[in-house]
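Apart from one protein chain that is not included, each protein chain of the complex appears where it belongs.
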């Protein structure tokens, strides 16, 4: 539980930082920077909640998350020159967060008895589509659709999740391996600069 | 029923192909091409389902549709050189699909006792706004807002639907005439290169 809370918070922070930095590059004003921090941090979960009808969406009544994201946005703006040096730390939490959010999406699907395909889509949407929202708000073609192994890691992680579950492993072990798979693929792709083929 | 299933599948395939081809033009990667195939194929129905609160949205639990769209995307990528020659076949199914999806939207509105205006909007959204989603994801001003008789065909079709219903025609006949009206207007507009005035 504690381990998960840490990943949840770390992932949310890393996602919010990514949004703020992208906004700084586009020269948004203060309000715009705060909003664009929210997009990657809660956008994927919002789209998932809307698709399955889990309304009100979670974050709207979760003042802790709201305050966390606003604080991260402001800190990122203040420390923008220092934060570039945190590049590796951010990638670390971003990749962990990717795994964590994928599992969160899968779990939401399982709660309403969805099958493997639906759960895999929900996991991938939760982890990746906040970034799509960020890119659309910044008037760019989503990075997710053009380069980097990102969604692919979530899909493979989801397959690992359901394979291990079927074998009968404990919940904790399944979660741990799934996050490891997603984290590993993502980090490997970054290090080796691997991306999906363009046609 | 069988006739309708055929139109439904044909329309979905044509819409998915259009998405994939648009993605190829924008040089998306493999994952992006699959996602962008979904946008026109299920985007309009998704927006409709969210607006009326019919959640979870239909397609998320419909693995047949999901597998169909993924397969179409992959086939379109593999056969991309051949598929341009299918131009007329695609336009044929795209225009039939336009009529079919309009009726689907109207029916969803009638199920929750909406009036003509609301149903016409739902029909048009179902048929046309998947394309809007596709264009936004590809960072373009939606074609729907700039050229081509597309939404106009759906709106006129919807008026035909409610007029004929009022006269007392059978359900089957109303559906058939509505699809014919939309199909006819759309094909005519393409052949004669007619579009709405720009001011």
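A few comments on the model shown:
Per-chain residue numbering starts at 1, and chain names A and B are given in the order in which the chains are listed.
As a convention for this text, a contact is a pair of C-beta atoms (placed from the backbone, for glycine too) under 8 Å apart; a residue touches a chain by one contact, two chains touch by 3 or more.
What you are looking at is a predicted structure, and each value in this text was computed from that prediction instead of being measured.
Of the candidate positions B:27, B:147 or B:166, contact with the unshown chain belongs to B:147. The chain not shown here is touched by just one of A:5, A:113, A:139 or A:193, and that residue is A:139.
On the side of chain B, the interface with the absent chain consists of residues 50-53, 55, 112, 114-115, 117-118, 121-122, 132, 136, 139-142, 144-147, 151-152, 195-199, using the contact rule stated above.
If you put the missing chain back, the residues of chain A touching it would be 23-24, 26-33, 35-36, 46, 50, 53, 55-57, 60-61, 63, 66-67, 77, 80, 136-139.
Just so we're on the same page, only the chains that are shown with their structure count from here on.
A separation of 31 Å divides the Cα centre of chain A from that of chain B.
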